[in-house]
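The structure's right below; bear with me while I get my questions together.
Here the complex is missing a single protein chain, while all its other protein chains stay put.
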Amino acid sequence: MTPSNENIVPLIKKESILHMLERGLREDGRKLNDYRPLSITLDYAKKADGSALVKLGDTAVLAGVKVEEEEPFEDTPAQGNLVVNVELLPLAYETFEPGPPDENAIELSRVVDRSLRDSKSIDLGKLVIEPGKRVWTVWVDIYVLDYGGNVLDASTLAAVAALYSAKLPKVVNENGEIKVVKEEKGDRLPILFPVVTVTAAKIGKYIVIDPDLEEEAIADAKLSISYTPEGRIVGMQKSGAGSFSVQEVLYIENTARAAGLKLLEDFKKQLNIQ
Amino acid sequence: MRKQNEFVFPGDELAVIEEFTPGENTYEVDGQVRSSALGKVFYDMINRRSNVLTLKKPLLSTLKKARYVYGVVMGVREDSVMVSISSVEEKFISPSLSGFLHVSQISNKFIEKITDYVKAGDIIRAKPMTYYIPLSLTIKGKDLGVVYAQCSICGTVLVKQDDEHLRCPNCGNIERRKLGNYMVKKVGNQGN
């Protein structure tokens, strides 16, 4: 159903925000293509196999990874499984309510899931304990703690960071018998490279990268694009009731790619990975 | 500009805003007037408006041409009456539409008590004055007003006594209303 305008303040401010955009400025002092400051805290939840708290401006997202032993699916006997779920917690925003995930949470989950899966950044083939019999299922649960705009990009960042911090339980081979020692940590998760999602919002005729909550509230439409470090596109999602011209889409792809590659550098530096 | 009567699709450009203002079934974007429907262009040269004439319209858009609607009075407030409209002329509609009747649209006379004119449960014939939900209605016209009512004491269908009064054939109770083309003229098979 069409969402109702819950917060009317940004609508009242729309004119002044547009005025600033015309001069190439944003309320928080950023330029149109600037990302908000990113901070990542790894292993924030110690009982998880891997976790990361990501702060992107006012947005805070916590991702936790849990690994479980399971039988493989019939059609993919030599592959582990990846399950991504995003929860928009009631503690994150005034209008969020407890209950099953709504369409926004489901869309977020599915976009993050596709970016991770389609980029093949996780080597699912390496998540096998015994081929055809036992594999690892990697559960990535993403909890939005503070809803400050652009939770999609923050969710992808949190998921990837948590996956990088995650370790599988130890697997030992005792005289040909493969055993899982749950109490001990073993190998790192087979994650090959990081992936980022970059969201651009269209406000009037202006395009801004990494919209904050107010900008999102007055945006006509958003386009989110996921990138690998090579600059390959590994996911795309348009959302919102508005539309884009072809030129706008091509402009966003260029701008988002530049922002994405910069974001990846920052991400790698913070996680200390190559 | 297109040819008069040319067939157009939604999105087709009809004129620039300086030539013609947007009329029926059109909209404006970036200074251009475009069609919002399937139909034939009609440029109104006198008013300088471009219109698209269509064959099929949503119900809410047909209300402008409706001469009257029928509805049930759902409640009477101090200065207005809530009406649930269930037919446009003789065409039954579902779900019903909300309407209201302001005290000033009931009669030309001074009204002391609304319930002397309409009561909850009455069926009225009214004319819509606005075309957005809830519809603002009037029953000021000669053939507009209550067309069907039940006795507020015993529930029997009332019959017309004179231009302003209804009589209960069962208990003899007399009630006042603003009457339209009141339907029940004789006792029929009710009561006596």
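Going in written order, the chains are labelled A and B, and every chain counts its residues from 1.
Keep in mind that, in the parts below, a residue touches a chain if its C-beta (ideal position, glycine included) is under 8 Å from a C-beta of that chain, and two chains touch if they have at least 3 such contacts.
In this text, contacts and distances are computed from a predicted model.
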| item | value |
| --- | --- |
| Which of "DNA primase large subunit PriL", "Sulfur carrier protein ThiS", "Exosome complex component Rrp41" or "Molybdopterin biosynthesis MoaE protein" matches, in UniProt, the chain that is not displayed | "Exosome complex component Rrp41" |
| Residue touching the undisplayed chain, where the options are A:L25, A:L38, A:V249 or A:L271 | A:V249 |
| Hidden-chain contact residue, picked from the options B:K57, B:K127, B:K140 or B:R167 | B:K57 |
| Residue, one of A:K14, A:K170 or A:R257, that touches the chain absent here | A:R257 |
| Sites on subunit A contacted by the missing partner chain, in the whole complex | 1-2, 4-5, 74-75, 103-104, 106-107, 109-110, 114, 118-120, 221, 223, 225, 231-246, 249-250, 253-254, 257 |
| Sites on subunit B contacted by the missing partner chain, in the whole complex | 7, 9-13, 25, 27, 29, 34, 36-39, 54-61, 95-98, 132-134 |
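Heads up, the rule we're going with is that only the chains that are shown with their structure count from here on.
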| item | value |
| --- | --- |
| Distance from subunit B to subunit A - Cα centre to Cα centre, in angstrom | 53 |
